[in-house]
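Rather than the whole complex, this shows some of its chains in their spots.
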Amino acid sequence: MTIDHTANGVYAIAVTPFDPQGNVDRASVDRMTDFYLGCEVTGLTILGVMGEAPKLDGEEALDLTRQVIKRAGKLPVIVGVSAPGFAAMRALARGAMDLGAAAVMIAPPSSLRTDDQIIGYYRQAVAAIGADIPFVIQDYPLVFQVVITPKVIREIVRELPSCVMLKHEDWPGLEKISTLRAFQTEGSMRPISILCGNGGLFLDFEMERGADGAMTGYAFPDMLVDVVRVSKNGDRQAAHDLFDAHLPLLRYEQQAGIGLAVRKFVLQRRGDIAFDHQRAPGASLSGAAKEEISFLLQRLARLDARAAGL
Amino acid sequence: MTIDHTANGVYAIAVTPFDPQGNVDRASVDRMTDFYLGCEVTGLTILGVMGEAPKLDGEEALDLTRQVIKRAGKLPVIVGVSAPGFAAMRALARGAMDLGAAAVMIAPPSSLRTDDQIIGYYRQAVAAIGADIPFVIQDYPLVFQVVITPKVIREIVRELPSCVMLKHEDWPGLEKISTLRAFQTEGSMRPISILCGNGGLFLDFEMERGADGAMTGYAFPDMLVDVVRVSKNGDRQAAHDLFDAHLPLLRYEQQAGIGLAVRKFVLQRRGDIAFDHQRAPGASLSGAAKEEISFLLQRLARLDARAAGL
């Protein structure tokens, strides 16, 4: 079942679990999927930046897709299909949809510079994968070095009906959400779903600007679910309280280069994956870093206990 | 009076106040200097990235330096002298020292790539300004696109005795501090002062890794002073409590492109400068952004009141 522009809530960006030998840890794939289900996320996204997608070959990518979709049941699964060439992108996209994926996600290659180049790239990508597959624009300039303006997004949305969602991780991006929603209000752009990434660092305000939810890999998706729900209900202070309690750890995850290592370490600590190993080339955490994370988890637990009135 | 490797505490990065016509607002320069003195900072840094230094001409830069140093009295003032050419760098550096500056700060031009290019640049810079002027390495890869390894820093420190301080804003940089301190412990590098920038986003842990303090422009330098003092006293939980209370706002300041606008807006709100204007080209805040900052300031005040037992 595919998604459309009404998609909302929290799509957890799943890591790809590896064992210490660098093989996909298939047992952890199921365990992790169950964990996300237990967090009551709305959907899953696999094979994103945090999923170490470029380190998988085509067959491994489809195997992972198959396993996650099967285990996730009714939960929609978005599959990252960014690839250096359109042949590989098409193969993965069509393969994933055949396996039951809900949509695919496409990031712009870092060589793109001008507005026309960006629009042209998405036009070519859709021609390659087929106009029947709903797709998500991944807008992450800090990592991809490609700056996509609201007007360019509008143009892509106008021209390509299969564009259903923006994974919004521009930085800063609050005004971008406001601008896109204003486009919709004035009728110059049809509605799209906007889910926010960027590690969740601005999720509190992104929701208030009109985002539909989050799509990020923060190791406590349960908190993201709470923040999105409470924020939608209009309880501003409560939403910020929930969010701020996690901000010290969430900020710690934002360290370029070791963010995934932090995330896998926390997920392992939470029992969701068996190993925090990354396939090479990957980063690892020093003893000091692990102690700092443990310290942050303790402070978080203390805050939670206090909030629960314990 | 110049500084040396024992410098520590909080050096506030001062903004440059402009009036709405784009002229340096000299009245606010004094007011702002007094504000920083009242925050009990250890020193001041002017003409950094946040000081809109490239928008000043040489005469304006020296005028600002003169006024701040005079008003700051015994407080050491570090002057940013990064310039596209060594002639301008030398003129500003020698002029600033003649006016009583405590040291100068030099950022690497973004064209540098290799280790040898970076070392060579600092060698040339010191040849240009003179070996008698203490200088600070500004290590800010997110902005300057130049990655300086600990070994390169060690080589600069070894070769150039006038290097007294690292303005550390690598991202992530916790391991870098640990590595540099290990160099000192093992005797392969003489001691230098390490003050942390990067908006203060990791100051809590940077202090624990061995930093001597902060050099950043967060609009509540009083909090930075507290965190540095409490952290040095070894009260870890209290330091984090102080820091975490400010993290939502501090994070909000971290938005690329509008960070300075946020900072000037808060400083204006605190009464430290008359206008939040930037000299062109500059960013401005939307109404929504101003409301969000006000909201964060209210939450901060509420937390402070609670902490004070009110």
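Read from first to last, the chains carry the letters A and B; within each, the first residue is number 1.
Assume a residue touches a chain if its C-beta (ideal position, glycine included) is under 8 Å from a C-beta of that chain, and two chains touch if they have at least 3 such contacts.
Worth saying up front: this structure is predicted, and the values here are computed from it rather than measured.
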Since every chain shares one sequence and 2 appear in place, tell me the total number of copies in the complex.
4
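Heads up, the rule we're going with is that only the chains that are shown with their structure count from here on.
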Euclidean distance of C-alpha centroids - chain A vs chain B, Å:
33
What part of chain B is in contact with chain A in the complex they form?
142, 171-172, 174-175, 178, 201-202, 204-205, 208-209, 236-237, 240, 243-244, 247-248, 251-252, 254-258, 286, 288-289, 292, 295, 299
